[in-house]
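To keep things clear, I will list the structure first and then write my remarks on it.
One protein chain is absent from this view; the other protein chains keep their places.
Chains here go by letter, A and B, matching the order in which they are written, and residues are numbered from 1 within each.
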Amino acid sequence: MTFSLLRARSTAVWLTLVAVTLVSWALGEDHGVGSTIAVVVLVLAVVKVRFVGLDFMELRTAPLILHALFEAYCIVLWMVLTGMYLWL
Amino acid sequence: MHVTIEKAAAWLGVAMLGGFLVMFWFIAGLIPPMSPALTAEQTARIYSDHGLRIRIGLALMLLFCWLFTPFLALLSRQVRRIEGYWGVMSLTQVMLSVTFPFGFAVCAVFGVAAAYRPERNPDVTQALSDLFWFIFVGLVGPLIMQVIILAFCVFIDRRQVPSFPRWFVYFNIWYAMLGVPGCAIYLFKTGPLAWNGMFAFWIPLTVFGIWMIVTAIMLTRAVDVEAAERKARAANREWEPAA
Partner (left out) sequence: MIRPAPHVPGEPGVWIFLFGDMVVFGVFFATFMYQRAQAPELFDASRHTLNIAIGLTNTLVLLTSSLLVVTAVRAIRLSQRGAAQLMLAGALVCGLIFIGLKAVEYTGKVTAGHVPTQNNFYLYFFILTGLHLFHVLIGVGVLILLMTQARRRNLTATRMAVVEGGGCFWHLVDLLWIVLFALLYLVS
C-alpha cells in the first residue's frame, strides 16, 4: 500500500537530492575564501531548489506562467548569489 | 449613499498612507531612521538640529492619524458581513482598530517631546527618542492580529458570492509574516533587526504600503458585492439583515 505509492518520480528525485546534498557537503566543508568550490556548491543548491519546486511542489505540471516564474526565480537567485560571491 | 461613503473611507485610508509618508519622511525627516547605536549626545543633536521639522511633521500626524479610522471601520464591517453578526472576530477587529491610530499618536507624542527642549539633558532626549521608535517600529501586534483574523475570515467565507477573492487570504498571511520581525527591535542596536534595519523596518514599511493599497482596492470591491446583494434583496422584497 504505502510502498507502491513510493514507487514514483518523487522518490527518485528524493534520492537525487540526498546524493547532491552529500556531494555538496563533501565539497563545501573545507575550503577557503574565494574558491571555485563555493560556486559549485551554489549551483548544486539551486539545482536542488529546482527539483523541490518542479517535482515536490508539482510545478512541472502547472500552468506555464507558474512554472516559468519559478524557473526565473531559480536563475535570478543563482546569478545574484554567484555574482555577489565572485565580484563583491 | 452607503456605497459612496464606504468607498471614500477606503480611499481615505490610502490617502493617509501618503499623508503618513509625507509627514514622517518629507516633513519630519525621521525616515530613514536614525541609528539606535548613536550616543545620547548624537541623538540629542539630531533632535535639536532638525527640531522644527520633526515637531511640525509629528504634530500634523497627531492631528491627522485618526483619518485611518474610517478605513478600519469599513474593514471591520466587511468582517462583520462575513461572520454574519457582531461576533468575536468582528469585535476584535473593531477593538484592534481602535489601537491603530494610537500607535501613531502615542509615538508622535514621544517624538515631539524629544524635540521640544533642545537644551535639556541628552540622556532624557534619548530615552524619549527610544520610546518613539519602540512604539513606531516595534508595536506590530495589533495590525498583525487584524490581518490574520481577516485572512481567517476570508478563508472560511462559504457564501455564494464571497466579499473577497481567495488569494486575499494568502496575501494577508504574507503581509503578517513579513510584519512580524519588527517586534525584535528591542533586542538589537545594529543589524537588520534594529529599528533602522532591513528586516525590521524597511521590509515591513514597504509591505505595509502594499497592504494598504491592495486592501483598499479589495474593500471597494467588497462594497460593490454588498451593494449588489442589497439590491437583490430589495428586488426580492426581503428584510435587510441587521447591521
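Annotations for the structure displayed:
Everything below uses one rule, namely that a contact is a pair of C-beta atoms (placed from the backbone, for glycine too) under 8 Å apart; a residue touches a chain by one contact, two chains touch by 3 or more.
As the structure is a prediction and not an experimental result, all values here were calculated from the model.
Summary of contacts with the chain left out: across B:L131, B:I173 or B:A227, the touching residue is B:I173. For subunit A, the residues touching the absent chain in the complete assembly are 1-2, 5-6, 8, 10-11, 14, 17-18, 21-22, 24-25, 27-29, 32-34, 38, 41-42, 44-45, 48-49, 52-53, 55-59, 61-64, 66, 69-70, 73, 76-77, 80-81, 84-85, 88.
By the touch criterion stated above, the residues of subunit B touching the omitted chain are 165-171, 173-174, 177-178, 180-181, 188, 191-193, 198-199, 203.
The criterion applied here is as follows: only the chains that are shown with their structure count from here on.
Mean C-alpha positions place subunit A and subunit B at a centre distance of 38 Å.
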